[in-house]
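All protein chains but one are shown at their positions in the complex.
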Amino acid sequence: MIDKIRAGAAAALETVHSGASVVIGGFGRTGVPVDLIDALCARDVRELHVIANNGGQGLPGERGIGRLLAENRVKKFSCSFPVNPAFFRRYFDGEVEIELVPQGTLAERLRAGGSGLGGFYTPTAAGTILADGGFVMRHGTPEKTLPPKEQRVIDGRTYVLEFPLRPDFALVKADRADRYGNLRFRLGARNFNPLAAMAARTTVVQADHIGSLAPDDIHLPGPFVDHLVRTEPEAA
Amino acid sequence: MIDKIRAGAAAALETVHSGASVVIGGFGRTGVPVDLIDALCARDVRELHVIANNGGQGLPGERGIGRLLAENRVKKFSCSFPVNPAFFRRYFDGEVEIELVPQGTLAERLRAGGSGLGGFYTPTAAGTILADGGFVMRHGTPEKTLPPKEQRVIDGRTYVLEFPLRPDFALVKADRADRYGNLRFRLGARNFNPLAAMAARTTVVQADHIGSLAPDDIHLPGPFVDHLVRTEPEAA
Amino acid sequence: MPLLRTELARRVAGDLEDGWCVNVGIGAPLLLPGQPTPGKEILYHCEHGLLGVGPPPEGEPDPDITDAGKNPVTLLAGAAAFDSSVSFAIARGGRLDLCVLGALQVGEHGDLANWLVPGGNPGVGGAMDLAVGARRVWVMMNHVDKQGNAKLRKACTFPLTGVGVVDRVYTDLAVFEFTGGALTLRERAPGVGLEEIAARTEATYTVDLWNRGAAA
Partner (left out) sequence: MPLLRTELARRVAGDLEDGWCVNVGIGAPLLLPGQPTPGKEILYHCEHGLLGVGPPPEGEPDPDITDAGKNPVTLLAGAAAFDSSVSFAIARGGRLDLCVLGALQVGEHGDLANWLVPGGNPGVGGAMDLAVGARRVWVMMNHVDKQGNAKLRKACTFPLTGVGVVDRVYTDLAVFEFTGGALTLRERAPGVGLEEIAARTEATYTVDLWNRGAAA
């Protein structure tokens, strides 16, 4: 029998190790798997390569990706919009690395990883320091800058070669799931979540509801999901 | 006001011209926009480059892609499984061209075209005559064979470079649509339909039902759709 | 008088065409879905995966319905939700009639710089994808920066978002259009003189004002 439902987030995340790459769904505060992140922060996991669109706000007591950054668990952050004052301080101090990726390229690199593709050509970023090189990924001595990316003219237009992302783990938030791991998301909370699930070698999902789903109501089929936990009810 | 609903298939297809490239959804007989194909066959349109997974069965009175092939309207067929006896005869006689594309590569080339990408690397077909060249696309004198495709080793694995498909028109079958062109498909009838809609410059859809759709029930958003007609009721 | 932020949003909204699918970037463009567009149905697209976004909610906000700036908004008739890869397929695939972005600088050949002040905090979001993908790119910005420097420049000195991508620039002082890669002044804000615009613009441009009676 197929049953991907685990007893709790701690059990579902027990193989996540320091140094792992972890992609996390969400856009701003929408669709972020905060329970899974809390469970991850309960373990001694550090030096993560986190892949996520946003970096949280850097507020005291913040949940989500901002908590991972605040607790200094991230050595490299691949993202489009890292905006988090505390993390930026560590970036300018040369303690952490930022791989800045245009948002559509980030989405497509995750999808390519999940689809077994070797890379793709996108027109995005051509003629900018995110393609021609020069963006400072890590400050300090020596400074690390983004190397120029391979470019190619196809049908008269310049495209940039981008490679897939294939992280060790994905943390994903769904609205509804069944025991097969089939997922359905809710409105703007879908965003990067299905792509994160596709890309990772091991995908852990928190779902607000667990039940059955009609075949055409499923946004992401179960083979992309490994472990599933029910979202913790909000504390009163 | 946005209203993509047209009075009938003839009106929706009036700009399709001889020599056009047309991608058609469906897998076997499932999800094929037969009403749109009938309406296309009512016009004097020839020398088409048709892109579709299957070629129909070649039976008398057959609807669907088989009808386009039977009426000799296709000069080039890009497909994964052309199986149609009448069309094969014309292929071996050197009258028509077959671009044989692995099914997953066909799906991905359509998606890449619809996504504004310049190309992608896939492991599919590496080491075969569909990548190394040699497949006979057109018999006769001179014979036309598929040229070798560009290949590249990425992380130790060989990938084949494939380019996007961006046909002039798409014919698509949906289960339900709203006036904005938002679409929902039914079970196995989804197959290539959303990808065809994404890829084409002008997308024409036949839908069994026209009504409203909740945002999370939509399988393909309206910006990929140009014209929409209601499916003809089956003749008694 | 320079236009206020909401006056500028109303001005831009006036030029939208019925049926357009329009992405709005963070900053001032996020005011657009709140502007009335009588007789015109506009589909606003949010880069993370929503289409058909409307004004901020009057009641309790839904945390799953936000705009690109993470502010609560509403969904209108025809709204659709999808993942971020489909959202950027819409953008890169040429299915956006228009994208309206804020800018730090615009070069006189249509280059756009809107994501990084050198030495400042980096954050690019979806701007680079939108700039290359949308059929039209309009910039909505203050004519000068907080230090009074011209933002319409001969060349951008800040890192670029896209090369030659801008079609129009709406500022608090004027409307400019790029035609064939050259910049043309098309409109002055009420009470703003040609001299004031010239004094606050570094880019070279010609003056060929729209006839207000004709279609803009």
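Think of it as A, B and C in the order they're written, each chain with its own count starting at 1.
Note that in this section a residue touches a chain if its C-beta (ideal position, glycine included) is under 8 Å from a C-beta of that chain, and two chains touch if they have at least 3 such contacts.
Model, not experiment: these values are computed from the prediction.
Touch, as defined at the top, links the missing chain to these shown chains in the whole complex: A, B.
Contact with the chain that does not appear here is found for just one residue of B:Ser21, B:Ser78 or B:Thr122, B:Thr122.
Note that of B:Pro82, B:Gly116 or B:Pro221, the residue touching the chain absent from this view is B:Pro82.
Contact with the undisplayed chain is limited, among B:Val22, B:Ile98 or B:Leu213, to B:Ile98.
Residues 27-31, 53, 80-83, 88, 98, 100-108, 110-111, 122-130, 134-135, 185-195, 219 are the ones on subunit B that touch the missing chain. Annotation for subunit A: contacts to the undisplayed chain at residues 1-2, 111, 113-117, 178-180, 182, 198, 212-213, 215-216, 218, 221-224.
Keep this in mind: only the chains that are shown with their structure count from here on.
Of all chain pairs, the one linked by the most C-beta contacts is A-C. Averaging C-alpha coordinates per chain places the centre of subunit B 36 Å away from that of subunit C.
Annotation: 34 Å between the Cα-based centres of subunit A and subunit B.
Mean C-alpha position of subunit A lies 28 Å from that of subunit C.
Counting only residues that touch two or more partner chains, subunit C has 50, 75, 81-82, 85, 88, 91-92, 132-133. Residue positions of subunit A touching 2 or more other chains, listed in rising order: 108, 122-123, 185-187, 190, 219.
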